[in-house]
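Heads up, the thing below is written out as structure tokens.
Here the complex is missing one protein chain, while the rest keep their positions.
Entry: subunit A
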Amino acid sequence: MAFHHRPDAPELPDFSMLKRLARDQLIYLLEQLPGKKDLFIEADLMSPLDRIASVSILKQHEVDKLYKVENKPVLSSSEQLCFLVRPRIKNMRYIANLVNADKLAGRTRKYKVIFSPQKFYACEMVLEEEGIYGDVSCDEWAFSLLPLDVDLLSMELPEFFRDYFLEGDQRWINTVAQALHLLSTLYGPFPNCYGIGRCAKMSHELWRNLEEEEDGETKGRKPEIGHIFLLDRDVDFVTALCSQVVYEGLVDDTFRIKCGSVDFGPEVTSSDRSLKVLLNADDKVFHEIRNEHFSNVFGFLSQKARNLQAQYDRRRGMDIKQMKNFVSQELKGLKQEHRLLSLHIGACESIMKKKTKQNFQELIKTEHALLEGFSIRDSTSYIEEHIDRQVSPIESLRLMCLLSITENGLIPKDYRSLKTQYLQSYGSEHLLTFSNLRRAGLLTEQAPGDTLTAVESKVSKLVTDKAAGKITDAFSSLAKRSNFRAISKKLNLIPRVDGEYDLKVPRDMAYVFSGAYVPLSCRVIEQVLERRSWQGLEEVLRLLNCSELAFTGGTKDDKAPSESLRLILVVFLGGCTFSEISALRFLGREKGFRFIFLTTAITNSARLMEAMSEVKA
């Protein structure tokens, strides 16, 4: 049952090189400020930094004290201050306050700002305005690819989602292009390239430009990865909005996996302290259950516990020599396994407890009803009750969005009443959240009849460029119909099931949602890889509003080793969920491929909603 690849599955490239590169570059940058210095690190960069460099490495390069960048007075007495930050305006203000306070006190120190993954001109502008441009030196640490696992690279840029999909800011596109460029320099060119979505298309173009500019760097290299697939998150919001039920996704939804590790609280560790646990392929127990539907996990764990017991029991009847061997060779491994096993059992228990309390079964039932499009009224009143009882604001919002996207928008009466109740339950300031969701196309109101669309298309054809700008903007929420129902039919996203769907022996990717739904994103990827093009998917593209935004490309290398052609890099712009990763791992296993994932960040429904929320929890 557990996760095993076909014997002919290709080997994954070694991504640990990326860590070494990032570490070396950071050390180089630190050395640019010779002598003792204090290092101020932005909170969001701490976990990624943790994964590539230890405190002792920093100390070796004369970092004296470490501080977190936060709104507190700085007590550092060092003569040299180094800031390791994301390129954000508020960080610039923080640094400016510090430097200006020093100036006022007549104190001179050296300051260095290291932007990761790159600096923005807006940041430099703030430094200039604050009068400290020139007092601080700026550098860039192009650390944009963190291998979280053997097959998972993360850019650790959760803000990508809001910046691009809500604000329409393309500032991270260069970062994406640079990252892809780096990958092709290290692992050879990509013979086949597919993509869907506006951001994917732009990233692809900029990346191509980079390659042309620095022509020759990848020349002559044999491709290691045969295919690359770029996908915008807004092509498929539905999947990201669903409750996750595969183990890794469920752990993420329940405890929040942060940068590949999770904090298990006392309720999991059954001790009085929390434990930070790395979750990846190195954890043998986790590795076997991560992609499993939750209902299988308990059985697997108890089987595992019995095996472990049997192995411990073997020591009975051993003679001294055998015992010596056992203790020196096996015991450590067994103990380690024991520890992991009890952790995951604890996690399962805790998940069960929480899910029972929130009536998970009923929630899942509602989600499935929304996906399949029946009993819409019941689902609406279920959501209403959620809101009235002040169940988590994020959860209520998520369900409303799911209702909106699957139904092509809420009918005006429902929209108004749900919104009113939401504001009454969680605060009027969420008016801003609703405005954000509408702009992003996540929560919209149905247009009264289809007539408007006809008018709209006519109008936008007739008017000149100048006026069109205004009109398209005004109509943008209308123009972007989600068409989920039609897409679902076309792509067969709701499997027809005769009898029970056997979750122990999944037959398709739908198992990641209990057999009720095949993730749209993964289905699109599957279809394109099968055809090696978008041919025959024209209608789907039209429904996805992506007719102009799907593309193919690549270097079309004839010498690409056949091994490489079964390796596929999937790039999720705006985040991907663990459910999607599990689904594609399953697909790979079925077809003898291996997928590698590159995402701007790991996401889930709660993170998407929080990104849209104007009121920070």
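Observations on the model:
Just so we're on the same page, contacts are C-beta pairs under 8 Å (C-beta built on N, C-alpha and C of every residue); 3 or more make two chains touch, one makes a residue touch a chain; residues count from 1.
Methods note: contacts and distances are computed from a predicted model.
Looking at the choices "Protein transport protein SEC23", "Transcription factor IIIB 50 kDa subunit", "Ubiquitin-fold modifier-conjugating enzyme 1" or "Spermatogenesis-defective protein 39 homolog", the name in the UniProt record of the chain not drawn here is "Spermatogenesis-defective protein 39 homolog". Only one residue from A:Asp24, A:Glu70, A:Asp169 or A:Glu563 touches the chain missing from this view: A:Asp169. From the options A:Asp14, A:Asp282 or A:Glu614, the residue with contact to the chain not on display is A:Glu614. Touch with the chain omitted from the figure is made, among A:Gln32, A:Ser435, A:Ser533 or A:Ser547, by A:Ser435.
Contact with the chain not shown here comes from a single listed residue; of A:Ile27, A:Leu423, A:Ala447 or A:Leu565, that residue is A:Leu423. Take subunit A: the residues that touch the chain left off the picture are 89, 118-122, 125-126, 140, 163, 167-174, 202-203, 205-206, 209, 213, 385, 388-390, 416, 419-421, 423-429, 431-432, 435, 465-466, 469-470, 472-473, 614-615.
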